[in-house]
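Below is the structure I would like to discuss, written out as structure tokens.
A selection of the complex's chains, in situ.
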Amino acid sequence: MPAPDHVELWVHSPPLAKATPGQFAHVATQGMLRRPISFSRLDVDTGHAAILFQVVGVGTRWLASQQEGAVLDILGPLGRGFPAPDDRRPWCLVGGGVGIPPLLAAASQWTPAAQTTPATILGARTASLLLLEENFRQLGHEVWVTTDDGSRGEKGTVIGPLARWLAKNPLGQVYACGPTAMLSAVAATSGQRGDVWLALEQRMGCGVGACLACVVLGNGANGPSYRRVCADGPVFSREELIFP
Amino acid sequence: MNLAVSLPRGLKLKNPIIAASGTFGFGPEYASLVDMSVLGGISVKGLSPDPWPGNPPPRVWETPMGLLNSIGLQNHGVEVFCQQDLPFLRNADTRIIANIIGHTVDEYRRVAARLSRESGIDALEVNISCPNIKEGGMSFGQDPDQAAQVMSAVRAETDLPVMVKISPNTTYPAMIAKAVEDAGADMISAINTVVGMAIDVRHRRPALGGITGGLSGPAIKPIALRIVYEVAQAVEIPVVGMGGISSTMDVVEFLMAGAAAVMVGTITFQYPRRMQEIVAELPEVISELGFDGLSDVVGSALPGRSHAAPVMVEDYE
């Protein structure tokens, strides 16, 4: 268990293993709707993909109770994942809570820009909920940790370290995933610079773009318009989005 | 077994299973998962004359065996549909039903007129659950006169087969059905979603961005069956039934209650291939229940039909 109430679950499925980091699995549990969960690790060689999730309700509880060997009904990979960074410029990952897992999938696939160390900033409410810190260190990342209560790393949010990193890396690329309030702050902190990619969450119906349930406010061709997290996202560039 | 269904104005379906409006997008979204050519038809997302933005998120919420949605009929408007979506749909080997919406009688008329100029549309489905903004927001589907006005306006613009989709959120749905039949409707589709809501307890507020939403899914099946059963007796025109269908047996319930065909909605989100499975299972299920063909099933539970005869006589159960 990566943290209390968190479960990482591996599935054997060559098509899923080919996902782009930031794409998601739409998992049938019980109840009327599938559950969207990002991939935390992808092993295309063995055809395995992992999802890492927090047990928060009926669907994730059911999923966490599945035994080894169980057959799951998963649609995917769905959505638009993170574009790989321009490998001539430094990049930084910013993750909060259960937004951290998809960043690990990205970190595992992407190569650092020459003469830079990739940076990872991880936030959580409290130390016990902090996910995957060691994994990013093992990949050679420089890791900053923040917790709301100061029980681990810096007290505060990911925005502190991010602002410092951005100041030092004016051409840096940012990849963030976490709660909306955090993404909104990341968007604000990163000012006008390009190459800020944000992975969003929204309640979903179909997961394939058909029902228009999963929208967030974005910039359309003719002014503000709703964008679908499942099909237009979940990863958006900062310019595509409007935060309240 | 031949599953074909003949409906008014020459509308012929391969089989009685149609994807319900709003749950199947404009076709391409599910194309990699569902073989559209296996379906009797698809009813596309509601189309208004101009784009509608829809409601703020969250737009869906689970309830016991049900789904609340407050999409708010977001769509990019009939013009974009004709240019962008119709070319794909014209190549789909299934019947295309265009679901039309409006805030005034004239808006309905405009959409119908625009669509009638295009090829590739096999029928119109008039969704009268929209609020009539001229008449203070009561939905067209809650008042027989207003519903009839919409139907008459659409009829004047098109020779396509037209079905009117009635709302369960009214005292006498069958009265609305009768009114639109008299105004020239070729079919009735029933039912649209039931108004409902949920509370997000942790945030102390309504769960949906639109406050109230439409309830769909198996939870509403008994409500839908009752309305189909009543409407089938109130009108002479065919009824397309829907509301909570998730299995082949559910389809049989609707057919027995008087539906000539059915639409399948919410279950597609969980099991995109369920409609295909139902099409595959239907002949065997119908035979096992002792029927010779699809048309014998339709209406077999209506008053005056073979009621008393159980399918199998089981002296000892």
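Should a chain be cited, it is by its letter among A and B, assigned in written order, with residues numbered from 1 in that chain.
Operating definition for what follows: a contact is a pair of C-beta atoms (placed from the backbone, for glycine too) under 8 Å apart; a residue touches a chain by one contact, two chains touch by 3 or more.
Quantities reported herein were computed from a predicted structural model and do not represent experimental measurements.
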Copy-number formula (whole complex, one representative of each chain type shown): A x2, B x2
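Heads up, the rule we're going with is that only the chains that are shown with their structure count from here on.
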Centroid distance [mean C-alpha coordinates] between chain B and chain A, Å: 37
Residues of chain A defined as touching chain B within the complex: 28, 31-34, 73, 75, 202-216, 225-226, 231
Chain B to chain A touching residues, read off their complex: 22-26, 29-30, 33, 45, 53-54, 57-62, 65-67, 69, 71, 74, 217, 266, 268-272
